[in-house]
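Below is a slice of the complex: some chains, not all, each in place.
Naming follows writing order (A and B), and every chain is counted from residue 1.
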Amino acid sequence: MEAFVMRSIGVTGIVEKERPEPGPMDAIVRPTVGLICTSDCHTVHGAIGDREDLTLGHEAVGIVEEVGDHVERFEPGDRVAVGAITPDWNSTAAQDGHPSQSNQALGGWKFANVKDGAFADYFHVNDADGNVAHIPDGVSDHEACYTADMLSTGFAGAENADIPMGGTVAVFAQGPVGLMATKGARLQGAGEVIAVETMENRKELAREYGADHVVDFQEGDPVEQIMDLTDGEGVDSAIEALGADETLKDCIRATKPGGTVSNVGYHGEGEFRHIPREEWGVGMAEISIVTDLCPGGSLRIRRLLRMLEQDRVDPTKMTTHEFDFDEIETAFDMMDEKSDDIVKPLIHFE
Amino acid sequence: MEAFVMRSIGVTGIVEKERPEPGPMDAIVRPTVGLICTSDCHTVHGAIGDREDLTLGHEAVGIVEEVGDHVERFEPGDRVAVGAITPDWNSTAAQDGHPSQSNQALGGWKFANVKDGAFADYFHVNDADGNVAHIPDGVSDHEACYTADMLSTGFAGAENADIPMGGTVAVFAQGPVGLMATKGARLQGAGEVIAVETMENRKELAREYGADHVVDFQEGDPVEQIMDLTDGEGVDSAIEALGADETLKDCIRATKPGGTVSNVGYHGEGEFRHIPREEWGVGMAEISIVTDLCPGGSLRIRRLLRMLEQDRVDPTKMTTHEFDFDEIETAFDMMDEKSDDIVKPLIHFE
């Protein structure tokens, strides 16, 4: 079969591979559509170290091709969604309420990290019963594909932010995760959502997904703008959806005493993140800093699919570009350069 | 001044009273509009015992007439909303996170219970800084009046129900509290909301406020209908918004193991509520039963006003009738009999 791989740091390509075989609890899925993620780009640039011919991709849906002997809920031909994170559900961390940290930090992240990813004619899913969900009839493959990472991560940013009903929320950066955090804040009862962004098409998407205000950080200090919008109080909750030192600092600065900073950005560089000591209340202002890695699992995916089935959110507005699988290198390069105002490129596998 | 009072059990009337005086932290408010509540009717029928010329009403907004010497945030002329529940914020229960239980069970409920209520030319509010909120310019008195009880109680039903993002929720009874619980469930991220109701206009309102399904209990056992809608699983969360033994039982029956039953109904009669032992999992199915009395306080009201200011909800659809203050006895009798499909009657005081 063909697979789109990271050949080595900085180099991608299409290579021929053997079709994977399922273990007793696993499934083999034939993808129909996939979405390229900025973290695929980080990986190719070496963020998690070198890899040799590692298949890329962790956002894909498709058709079950084969299942292991102990799989109970799926059979070949089923149309399914798969989380980007596929936890080991009996691991200590999962038992402790942190499945994404199975066995080690970020250990639930397997696709295109510790094993081949989804951008191939077939891909392997560990623990199918635990990590796969049937796509309901009213939900398209395109929509469903967003449950793998963007919906799950973005919404988690809001779910973890301890947003009071009618509370105020700032969401820093309106990439696809930030946009879904903006939408997630609305779905968690936020009374006022302030999006921080500078690119025009993303500002517009932010408004469509429910931002009441959009603050452009190129028009002045975003924290000052947020303070103006909140009568100097600061927000109840700030969501970091970029993964940069500056935005994390701004989150802390923009949050009121007793509030919560919820991080879903991937912090790829630098030895330290910096907590501004005074705005952090010298360690006593009861501002919590919480983090998350994309929640996975069949239950999570099933609930997100229900949100799509009931038209709670339309993530396909974020799909700015579409490509066939044989054009995936072009798609990847555009995503890497964020050219043509790309937000998310959809890949068709058939 | 004139006041609409409970003269004794079963008897109402308009009487002349002295205008109240504020203590050092209190305010006197001149109501502009108010809403009659079914619990006013319960009170007149003797639910909390006999009273002599007790002014009725706990849902009203208006203009500050006078404030005590230690009030800092309000002055005469301010347009304000006041919660139905006005806690003693330094009480033990409030310090423990349960302000509505100040000093005793339900002790935050003062209006038309342990002191005169709001249906008079003026009414007295304890601890103005703690219990009053300014109404923003974009919010009408009519809208704001719903924050006192209906929005706060109905939303609390959903906030306490531990609804997962994309989860399933059943809301039993679609009176004004139930309707706001239905809306609240949507605002808490519910993926599927099932309203239980039989009256046509309330079924329609339930759909407008976000119910995905409406189950009519006169067309069959509502729990069976809910089981059918949830593939036999039961719901993640059930909300009791009526205050009856049968609906509380049904909530427990309709909730899956690990789910939550959130009660906001006022249970006015009977020695016991009944937990069905088997469906409760013989005391081991991890179904929680939680309750609440309408959250009050300036912060709560301010956040609910923000929801109105940002058009998150339009509670005025529930106002089926309007009356002048001199017609309040007619309004009260209609509410008592639920005649003419009344949901909420608005009273104009000026």
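Operating definition for what follows: contacts are C-beta pairs under 8 Å (C-beta built on N, C-alpha and C of every residue); 3 or more make two chains touch, one makes a residue touch a chain.
Since this is a predicted model, take the numbers as computed values, not measurements.
Summary of assembly composition: all chains derive from one sequence, 2 are present in place, and the complete complex in the structure file consists of 4 copies.
In the analysis below, only the chains that are shown with their structure count from here on.
Centroids built from CA atoms put chain B at 38 Å from chain A. Residue ranges on chain B touching chain A, taken from their complex, read 155, 159, 164-168, 184, 187-189, 191-192, 212, 302-307, 309-310, 312.
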